[in-house]
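Apart from one protein chain that is not included, each protein chain of the complex appears where it belongs.
This part shows subunit A:
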């Protein structure tokens, strides 16, 4: 029966494997569930009842997983900041050309990279709070697991730029054409996207809850397993977009809270949504 509990948890945690904090959560949970199951059996409950009661005691694990992942990333970022020299804080890099620059694990808080050419540069795990990338060229740049809180990307050139797992609270993307940009497993709840277009952007497993994308254009964008509760896509244009929720019932439930009023969907996207048992109202299919 312990095997059955283990298998059950394997299924629940399958999409999150490989993250240390989540593996630990799973182990802690399994220990608790095994003990509860043993106690229920000792009280005389039959195997099926004991299993059901045990599994029922878990509650909303998806939300916990989401919170724990966000929490542990914040921690990782803090560690990085603490280890690194502060010599570069508030630096002026405006207009510089630093193609394929290496800025990994650096403290660059408050720096100015406006109009800089940073194609292919790496900023992995850096502290980039309140940094300006306005008008910068970030083609093929890597900004994963970085802290970017309060930074701005107005009219920046973002092609194949990778922001996965970075902290993007209060980050502003304005007048940007995002092309093949990756935001995988990223908390975007408090990120601002104004007057942007999204082509081939990957939002897989990201937290987009409550975001407003009214009137913006999405082509070939992946919303797979993303947190979509309360997302507003009013008057947006969606072409060839993918909404895959995998095993998660919650994903499909959240999808129903997305506001598609006046949105224009191509037949493929519309059919994909309908295939998930969800027919968006007040949309134009073309």
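FYI, a residue touches a chain if its C-beta (ideal position, glycine included) is under 8 Å from a C-beta of that chain, and two chains touch if they have at least 3 such contacts; residues count from 1.
Keep this in mind: contacts and distances are computed from a predicted model.
Q: The chain that is not shown, which UniProt protein name from "NADH-quinone oxidoreductase, chain G", "ATP-binding cassette domain-containing protein", "Phosphate transport system permease protein PstA" or "PadR family transcriptional regulator" does it carry?
A: Going by its UniProt entry, the chain not pictured is "PadR family transcriptional regulator".
Q: Using the definition of touch stated at the top, determine which of A:67, A:92 or A:175 touches the missing chain.
A: Missing-chain contact among the listed residues: A:67.
Q: If the hidden chain were put back, which of A:33, A:50, A:128 or A:255 would touch it?
A: A:33
Q: Please pick, from A:7, A:23 or A:57, the residue that touches the omitted chain in the full complex.
A: Residue touching the chain left out of view: A:57.
Q: For subunit A, which residues reach the chain that was dropped from this view?
A: Listed in rising order, the touching residues are 21, 25, 28-29, 31-36, 57-61, 63-64, 67-68, 71, 74-75.
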